[in-house]
Every structure is written in structure tokens, then in C-alpha cells.
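In this view, the complex is presented without one of its protein chains, the others remaining in place.
Here the chain labels run A and B in written order, and each chain numbers its own residues starting at 1.
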Amino acid sequence: MFEARLVNSSTFRKVLDAIKDLLNEASFDCSENGIQLQAMDSSHVSLVSLNLKSDGFDKFRCDRNLTMGMNLTSLGKVFKCSGADDTVTMKAQDYADTVTFMFESKKQDKISDYEMKLMNLDQEHLGIPDTEFSCIIKMPSIEFARIIRDLSQFGESIVISCTKEGVKFSAQGDIGTGNVKLAQTHNFDKEEESVTIDLQEPVALTFACQYLNSFTKATPLSNQVKLSMCENVPLVVEYQIPELGHLRFYLAPKIEEDEN
Amino acid sequence: MFEARLVNSSTFRKVLDAIKDLLNEASFDCSENGIQLQAMDSSHVSLVSLNLKSDGFDKFRCDRNLTMGMNLTSLGKVFKCSGADDTVTMKAQDYADTVTFMFESKKQDKISDYEMKLMNLDQEHLGIPDTEFSCIIKMPSIEFARIIRDLSQFGESIVISCTKEGVKFSAQGDIGTGNVKLAQTHNFDKEEESVTIDLQEPVALTFACQYLNSFTKATPLSNQVKLSMCENVPLVVEYQIPELGHLRFYLAPKIEEDEN
Partner (left out) sequence: MFEARLVNSSTFRKVLDAIKDLLNEASFDCSENGIQLQAMDSSHVSLVSLNLKSDGFDKFRCDRNLTMGMNLTSLGKVFKCSGADDTVTMKAQDYADTVTFMFESKKQDKISDYEMKLMNLDQEHLGIPDTEFSCIIKMPSIEFARIIRDLSQFGESIVISCTKEGVKFSAQGDIGTGNVKLAQTHNFDKEEESVTIDLQEPVALTFACQYLNSFTKATPLSNQVKLSMCENVPLVVEYQIPELGHLRFYLAPKIEEDEN
């Protein structure tokens, strides 16, 4: 028997919105620790890693580890039926081939339940090695989304360069070139508006706009985003999910042609 | 001479928005009692019945019964030109082949008039027999629209089942199944949020989502919708138009295959 209850169903809906651009289907691994998901995007370039801790749920019971393969388009349709203030309860029997989502309105006068078929998906668990990063940038997630969207108009790649002074995003293409520079600013009153840089050594890496743009679909989950960078190592873009866990995206840097 | 004046032109605009999905053209029957419209939708499955009482208008004069055939797309364009607070006056001469709509702004500093050609439409007046219904459900019109939209994602039909305890809407398809249950709740402070059930005997009938969805285009007309159901008789979906009349939609239940 698996049962997980979340008073705020919209959190799970935002997680779905954040990953369904990259993944058509995915396996949710449930254990007494919580729910994990790890999968390459459908073009096998970036990696999505979701971790929801069991003690972040309002109720969590998992008698036996189980893996639930789901079509994320279908799951999106189910969560589209949830109200903004609904409570959601996920349930599955051991060895079941369906999962049930029950949504309850605040006043309990509307109860909806959706039973969805599970899928058998091939799984490849990828070990993600611990890395010492050259620099870790924390910045407002909305600002990150805006910059990536703006610079995507100019080229297919964005260079992220980080020094002690600040972080610079650059793109170039047929129209011309664009650079956006953010200074390190600590706003003690509004922590979520701060740009903070933890720097071991300066770094400048190039990434494909398309994937960075997909990652920013997670913006509604968190006020801040954390970018961890190191030469020859995938960028980690991390969004904290308040009280529940985190969603991370991994993307290998592009090898610049002029480096050949 | 026909002349009808409505201080709040937006009411008529909402009526139009509610029916132009189902009807391309329609005959408006004008008499001293008011304006009636009765027509099958263009695929001849559902029936639309509109009744606007003469004493609901701010001015109403109809010397001689007349039938005005109108293209509803054209009529929609005319009403798109009206301001939210405009007064509308409809006018037609006896035996005329045009109708005029005049819109006046609150401050009278803007006056628009639109003359539209009338059409000769075949008319078939359908007698609608009085029926004793097994159950009559009143519920918030927004909630009804939301449930129909949500469940339409799962299948082409929706089963509406009603018992003393409440009403259940169900759909199923490739993705899985969905059920939405509403309890009977009387909210004396907010009458318009109540779900009330007047039950003679329990009933469960199946309807095509497509038409139910079209009916919900009338949602802006009224806070509540009334569903009247009885075995082997068309469902009646009724929206009251405050102080002016009502708009009703009729839809025959589907014969379930497993009943053969």
C-alpha cells in the first residue's frame, strides 16, 4: 500500500509543469524516504532529478518500494482537474497497475478521484558523482528565466561567465551580440532578490538555450535558483521546493569550436 | 414597427456568445410577449430555446408579429462594437428586410448604429412536451462548466448520476477514469454557491461532452444552472437571464452500448 497526501496540490502541479516539457513519461520511485524521479530528457541531452522527502508530505505511507511509470501528458490532464486550494491524495496498491489521485476541495463539498493506468518503463539509474564546483550562483529565478528568454533571441547558445564581481550571460548571432551583467548584491530585507556568488575560481561555460529555457519552466516553484558550474562538468540548475525537496536539472557544457 | 430597448446591452451580448457556438443562423420571433428563439443546433442533435419577456426590456413595442432571420456571426460582429455600458435599441419596420441596432454610451457622447440585412430561414417549430422530471439539480454554473471541461479530457461522454446524497459526474477513456462528486449543500448566505437536489427517483444518464461544453458558454449569464433529468427524456440545461427570461438547452441521453 502506497499513500501520499499533500494539502497543497498546486505544488505537485508546478513540479509537473516544470518537467513535462522535457519528459514524455517518467518513473516515480516511491520508498519510505519519499518520491524520487531521475530521467534523461527525450533527446538524451539533459538530466532531470526530482526528490520529494516523505516528511514533507502531510501523510506518507509506503509499505513496499514501488516504481510507478506514468505518461506525463496524462498526468498533466489529471492535475489540470485540481482546484487551486485542493488537497491531493495519491494511492496505489502493492503490485497494482493503476494509481489513484483524489482531490478534495477546502470545504469538502467536492471530491474528485482519477484512476490512471501505470506503464512499464525501461529504467537506467545514473550515478551522479559529487562534484566540487568552481562557482555557485544564487539569483532570483524570475531574473534567470528572463535573461535566458531574452538572449535566446540572439543565438542558440549562451555563455555564462562568473567572476568575483558578478555573473555575465552572453549570446551572439546574425543580429548582433548581447550581454547581460548582474552584480553581486545582497538584499538582507528581501533575501529572494539577492544575487550571491560563491567562487573558487572564475569560469566561463557555454550552454544550449533550448534546454536552459526548458529548465526555467520550474520558476514558479521557487524564488531563487542555484547554478553550480565547473569546467568539463555538467551545470546544475536547482530549484528548492519549499519544505518538500528539490528539482535539479543537469546540462553538459558545449565544447566551443574555437577550442579545437 | 418593432422596437426593443435594453439599458444593459451586455446581457444580449452574453446571450449571443452562449448560442453562436451551436447556431450559425437563427430566427428571432417577436411578438407583444417578447422575443423567442427556438432552433436545433447545426448538427441537429441539441435544441436551443431562448425566451426574453417583453416586460424585461426597458422599452418594448411590437405592433405586428415578425420573424427576423439573422446570421449569428454577423450579429456577433455588430455586438462586438458595443461598449460594456452601452444601451442598445433594436428597430425594424413591418415587412422590412433589415434590422437596426443602435448603441448609446452612458454619457450620450457616442452613438453608433448598425443596419444588418435579414435572412429568410426555414422554420420548424418543435413542440416541447411538459415532462415530470426524476430529478432537478441546481448548482453553481461555473462549477458545472469546470467539471464538464475537466472530464471532457478523459472521454467523449459524461455520465451524470443523481441520488439523494449528491450528484456524480463520471468519464472514462484511454487514460483512465474520472469521477467528480458534489454533495448537496445549502449556503443560505451565498445562495448562488448552493448545490440543491430535488429528487423523485435516482437517475444516471449519459451525454455527449461536446454539447455539454457548448451549453456552458452560457455561464456568464447566470450564477446558477438548473439540470432537469429523466430516463428516456432529453436533459434540460437552463440558465436564468436575470429579469429578462431564460435560455434552455435540450440534449437527448446516449443509449449505453452495454444496455443492448
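Here is the rule we go by: a residue touches a chain if its C-beta (ideal position, glycine included) is under 8 Å from a C-beta of that chain, and two chains touch if they have at least 3 such contacts.
What you see is a predicted model, and the numbers here were worked out from it, not measured in a lab.
Remark: the omitted chain is touched by one listed residue; of A:133, A:154 or A:211 this is A:154. In the complete complex, the residue from A:111, A:182, A:205 or A:233 that touches the missing chain is A:182. Per the touch definition above, the residue from B:51, B:67 or B:112 contacting the chain not shown is B:112. The missing chain, though absent from the display, is touched by one residue of B:98, B:123 or B:200; that residue is B:98. In the full complex, subunit B touches the omitted chain through residues 71, 74, 77-78, 80-81, 98, 107-117. As for the chain not pictured, it touches subunit A at residues 143, 150-151, 153-154, 175-183, 185, 195.
Convention: only the chains that are shown with their structure count from here on.
Fitting subunit A to subunit B on Cα positions gives a rotation angle of 120°, stated in steps of 5. The mean-CA centres of subunit A and subunit B are about 44 angstrom from one another, to the nearest whole unit.
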